[in-house]
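Only a single protein chain was left out; the remaining protein chains are all shown in position.
As written, the chain order gives the labels A, B and C, with residue 1 at the start of each chain.
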Amino acid sequence: MIAKPGEEAERPSTFADQVYGRILSSIATGAFPTGSKLPSEKLLGERFGVSRPVVRDALSRLQRDGLIESRKGSGSFVLSSPPEDLSAAADMAQIARYQRYQEFRLVVEGAAAALAAERRTSAQLARIVDAHNKFIAEIENGQFLWQSDREVHIAIAEAAGNEFFVESLEGPEVRLSDFMTVSLKLTSSRSPQRGSLVAREHSNIVDAIRGRDAVAARIAMEFHLVQARRRMLDKTLSP
Amino acid sequence: MIAKPGEEAERPSTFADQVYGRILSSIATGAFPTGSKLPSEKLLGERFGVSRPVVRDALSRLQRDGLIESRKGSGSFVLSSPPEDLSAAADMAQIARYQRYQEFRLVVEGAAAALAAERRTSAQLARIVDAHNKFIAEIENGQFLWQSDREVHIAIAEAAGNEFFVESLEGPEVRLSDFMTVSLKLTSSRSPQRGSLVAREHSNIVDAIRGRDAVAARIAMEFHLVQARRRMLDKTLSP
Amino acid sequence: MIAKPGEEAERPSTFADQVYGRILSSIATGAFPTGSKLPSEKLLGERFGVSRPVVRDALSRLQRDGLIESRKGSGSFVLSSPPEDLSAAADMAQIARYQRYQEFRLVVEGAAAALAAERRTSAQLARIVDAHNKFIAEIENGQFLWQSDREVHIAIAEAAGNEFFVESLEGPEVRLSDFMTVSLKLTSSRSPQRGSLVAREHSNIVDAIRGRDAVAARIAMEFHLVQARRRMLDKTLSP
Partner (left out) sequence: MIAKPGEEAERPSTFADQVYGRILSSIATGAFPTGSKLPSEKLLGERFGVSRPVVRDALSRLQRDGLIESRKGSGSFVLSSPPEDLSAAADMAQIARYQRYQEFRLVVEGAAAALAAERRTSAQLARIVDAHNKFIAEIENGQFLWQSDREVHIAIAEAAGNEFFVESLEGPEVRLSDFMTVSLKLTSSRSPQRGSLVAREHSNIVDAIRGRDAVAARIAMEFHLVQARRRMLDKTLSP
């Protein structure tokens, strides 16, 4: 039983996170195998001791993450299963929080990349390119260091010429670095090709900022972050 | 003389903020009257002891704020003058920082309003409506309290169901409240009608969130924040 | 009975348009008064001879238009009533099509306004300002001509420097002018103040394009079109 009476309206996300984590876990272990139908909202609510809106919230996020599909009138079905090593890398309930952080980053870093394309000085471009090249060199050496990934993102946010974008990514409560540790641990443990995929996505962003194309820079950054969110949960993602 | 050698590449925004503040001040005092042509980038650079990119950055922000107009090949002209009480309400160099905070809020709160329209529970809508009604009641009583304005914005950000949006607005370094104090001090000292203008803009946002129209909610919020940014510097803004 | 067997999957919007128009009509005549609860989706489907997805589509558009509110688990309630002169000005089923055209315009004209702010030449700005001033002069003379409103919008779309934006607004099948006739007929018949409201919204767009502020230009245009959509159906809209 997760919910306590009277608390639900206050912090609905917390309960939904736990429900999200439990269903995710059940899918990962095969208790809810690919293709199977999930129990009804009502039954899930009873099992986890939460109200139906909380269940619905968790299900709609699982759908957004590509793990289940809701069909009007017939219920929810498992579309794909997350990697088995997911639970080794992260507390399952933390995954929901990570996905929300990615949602926030998409908004902030997408806008920052567009501003960087418009306003970046030559010195700021040089710093972005340096960070990008360092990351590529490490990937080619078989390494995959979150510090270098972070450096690319921070250099871009700084080129936006607005300190609030950087501050929102690296405040004392929000830690880009914490989340990147989880993400890269997963990414690097899975396949060496994932590193080059990340580097290629970075290249698209850097090219657009170099070409002063604000629209392309925003899109390339948003695409990179959507893909990162999916890579977290998708074991079949090529390459 | 503002710039010190070697620092410029490090913190260009700081110098540009000061140049922005000084030109703004000269426009407010009438040293650069409406309709007049500003000195060239080269001369401004010499006067303030900064490089031309720094001057250019300050000028392009003054243009964005509707104070000057740059005409290709003929220089920059003063379009309108900020309210004279501006310097009483705020350190002139802080205005540039305030405007950047508004730029950041536009991105974060616009996205949060859209998510709130999609995800808000009935309880969250009720909290938004309560805060909105409280603000309206105060305006009708001739008051204009930043705490109540803030409450409306925070209630909306919370309804987005993603704690990172709220955290980015009210961290220990970023203070929605600090900036609102400046903004409302100016707004309230100017005309009682400005309060109702703000309340009407809030109504548009609340209506869209009630109607679950994510696009209209984002637009109404973004419009509100663009207008707030302009109200800060525009003495002629009706009503 | 609206739907014919087998056709529904092909052209769902047509049936939903008619259902939308009928419910709108019932609200306007007072058959479904403000505050009352609408019949269930099932009953509405039976009454109009359409499937529940078609009813659901119509209801969600009525909600987006601010006319009804759907409450999870308890049904849909009438929030406000459209102006009584609506049926005199337009075929009720056409209103749904008009609202969709506004949705399309929002996307196309919002993007065009942003591009116009970035790329407009002095000659293009002069044409926009001329059209804007002509419209204002007419409003002050108590006139309200859709041709002048259209001219402002076309001048902005042309300043985007991409002919496809203008073509998409004024093709042989899509007629900005047709829709504007309806919209302005309604607007002008209602109150003289509505004209000045439209002119003030145009001013926001023109100012942002003059100041080369792409973000503010997009937002001001989007806001104008969202408001126009609401003005169509909202009799209480001040002033």
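Quick note on the criterion: a residue touches a chain if its C-beta (ideal position, glycine included) is under 8 Å from a C-beta of that chain, and two chains touch if they have at least 3 such contacts.
Remember, predicted model here, so these are calculated numbers, not experimental data.
Remark: the omitted chain is touched by one listed residue; of A:Val129, A:Leu145 or A:Ile219 this is A:Ile219. Chain A meets the missing chain through residues 60, 63-66, 69-72, 79, 106, 122, 200, 207, 210-213, 215-216, 219-220, 222-223, 226, 238. Against the chain not shown here, chain C presents residues 9, 12-13, 53, 57, 100-101, 103-104, 107-108, 111, 119, 121, 123, 161-165, 167-168, 171-174.
Going forward, only the chains that are shown with their structure count from here on.
Two copies of one chain, chain A and chain B, form a contact in which over half of the residue numbers belong to both partners.
Mean C-alpha positions place chain B and chain C at a centre distance of 29 Å.
Between chain A and chain C the centroid-to-centroid distance comes to 36 Å (mean Cα coordinates, whole Å).
Counting partners per residue, chain B has no residue that reaches two or more other chains.
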